[in-house]
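Just one protein chain is left out here, and the rest sit where they should.
For chain A:
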Amino acid sequence: MARPSAPKAGGLPTSVRLSLQFSFLYAVLSAVVFAMAYWFTQYEVHDWVIDQMRGDAGTLQAIYQTGGAAILVDHLNALAAVSFEDARVYQLQDASGAVLAGNIDLPIGRPLPAMIPADQIAAAGSIIHEVNGYWMQETPIGPYRLIQGSGDHIVREVLEALGTALVLGYLTVIVLGLVAGIRVGRITEKRIAAILNALTRLSDGQLAVRLPVPAGGGDDLSRVSVKVNDMLDEIAQLAESQRQIANDIAHDMRTPLQRLHQRLERLRATPGVAADEIDACLGQTRDIISTFNALLRIAQLEGGDRQARFGLVDLAPILSTVIDAFRPVAEDRGIDLRLSDPPQALMVRGDQGLLTQMFSNVVENAIKHCPSGTTVAVDGLSDDRTIVVRIADNGPGISATDRERVFQRFFRTERSRHTPGNGLGLALVKAIAQIHHGTVSVQGNNPGAVFRVEFAACK
């Protein structure tokens, strides 16, 4: 049975990964929000500043109309003097472009409205550094030209405040998210470890194990666990009823088979009967019994009947006993059956009797299908993790399409249809390998076939 290898440990727990992903998403969103806020703020503040300046211009126009040019100049100078943080700049020019009033030293000649950098303005008094540029506009008042400017630092200050808020919020979310993520992650990790542990024991055949469900836990993990447990209950029930059926069949068929055998034996001892016929019947009865026993054993193994007594078993002496047992038979058939000496013990966890039967069946299968003059070579190799036993022959081999099917119950290849046997030997091999968490497969050997049995090594 090929078991998927466990995913590598050491990756970030899901919740931490999620919270990191979330904070990244938050950072991207913040950047987008910031960009939008920048654009809107700039637009709105600009609008507001322009409105302010227009309002001022209207007031100044009214002052000129009622008080004349001199009052207008006074007013402008007063306004320029109280301009807070150089946020506002003014200039009044006459028709020739000469400067009459204001806090801009250089005459502004260029057409307005426009954005003009702060260093081109040279406003009277100190120019504060926050102002990078001015939005400038002009309004005709009588024969004069009124130039107004408003610093852009208002927008930047608003945006700075907004940015600071967003960055602080972002950091808070990351820190809180990580702390919460790690905490939740630890808890979830523990629960998932408990679930994995339960699943491992289940796949080892401990069908009574259930996934842990914390008291009062109605979260998704608990709900999944409850569902899995319900399923396991049903599986356990099915396995139990299958076992029961197998036991019933076994018992209810063994007794009549016993009686049949007895009657035939008794009949055989009666004088004047056709002894040959009865011997044939007895032979058939024995065939039925052996097929019956093999089927039942396969069913027991496949049904997960972990009643076998598993202990530490060395495969090396098992292999040599099996080879020993079959060597004379092989020699009589002209087959060279040999075992390469395994260099060391081949320790696995298993049932000695079943493992012996498994290798016996594979070797027997090879001998049965190989013609005279062939070689059947058995070897066992082990490294830290696995033990591989190969039974290789150079006989007729098994066609690629049949290689999977030879392990099915009652499957027989075209060539083997007329050899004796019940078609269960290799099915039993597979069932025995599986109960040991091992695998068995067959490949081509150019020419011939190689059976390969693989187990986890035991130290």
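Simple rule for what comes next: a contact is a pair of C-beta atoms (placed from the backbone, for glycine too) under 8 Å apart; a residue touches a chain by one contact, two chains touch by 3 or more; residues count from 1.
The working rule: contacts and distances are computed from a predicted model.
Protein name for the hidden chain, per its UniProt entry and selected from "ABC transporter ATP-binding protein", "Response regulator transcription factor", "NADH-quinone oxidoreductase subunit D" or "Dioxygenase": "Response regulator transcription factor". When the whole complex is considered, the residue among A:N247, A:S340 or A:S399 that touches the unshown chain is A:N247. Shown as candidates are A:I192, A:L296, A:M347 or A:A457; the residue that touches the absent chain is A:L296. From the options A:N103, A:S360 or A:T374, the residue with contact to the chain not on display is A:S360.
On the side of chain A, the interface with the absent chain consists of residues 247, 250-251, 254-255, 257-262, 265-266, 279, 285, 289-290, 293, 296-297, 300-301, 305, 307-309, 321, 324-326, 328-329, 332, 351-354, 356-357, 360-361, 364, 367-368, 420-422, 425, using the contact rule stated above.
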